[in-house]
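Shown here: the complex without one of its protein chains, the others still in place.
Here is chain A:
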Amino acid sequence: MENIKVNVTLDAKGLACPMPIVKTKKAMNTLEAGQVLEVQATDKGSKADIQAWANSAGHQYLGTIEEGDVLKHYLRKSSNDSSIERKHPNVTSNDELEKKLDANENIVVLDVREAAEYAFNHIPNAVSIPLGEIEERLSELNKDDETYVVCRTGSRSDLAAQKLAENGFSNVINVVPGMSAWTGKTNTLNK
């Protein structure tokens, strides 16, 4: 399987409870809000513990991949991105996007979450370009496409939609709230 892109990787292999959690906490302190941490552990209890820990500490648990004896957990550091005021004027709902997808309309879905978030769960055929990479990867997109931008809660996609509009994209729509409440079809990673 291809590697999932992360900001920091923590090796907690061979450590017993509660060490994977203690190390995860320390590693998380080195990340910036919104960045992704991969924790490699062999403690089988870590799967439940990491989820509970993330939940309690307010971080986003993305998922776990098992490779032999090694559990790779993916976490995204909490960010207060849901509290930012949205500015892009052209907005639609999850339901409206789902209808367009079901009708096979000629649209592009751009997912601006981190690669690890995308890997675990995304709308089929969505294009993955994390918010932080948008400017350098504009050439991968077509300015005339009807482009629906999604993230988890609608905030990062708002910023991305503004960037696209500034760069001459005329038909950009922010999807709110986005993947946190998405009930339509998805491609998920086999966990």
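Assume a residue touches a chain if its C-beta (ideal position, glycine included) is under 8 Å from a C-beta of that chain, and two chains touch if they have at least 3 such contacts; residues count from 1.
What we mean here is this: contacts and distances are computed from a predicted model.
The subunit not displayed here is recorded in UniProt as "Sulfur reduction protein DsrE", chosen from "Sulfur reduction protein DsrE", "Peptide/nickel transport system ATP-binding protein", "Xanthine dehydrogenase family protein subunit M" or "Sugar ABC transporter permease". The residue from A:57, A:91, A:108 or A:189 that touches the chain not shown here is A:57. Note that of A:25, A:87 or A:185, the residue touching the chain absent from this view is A:25. Within the complete assembly, residues 14-19, 21-22, 24-25, 49, 53, 56-57 of chain A touch the chain that is not shown.
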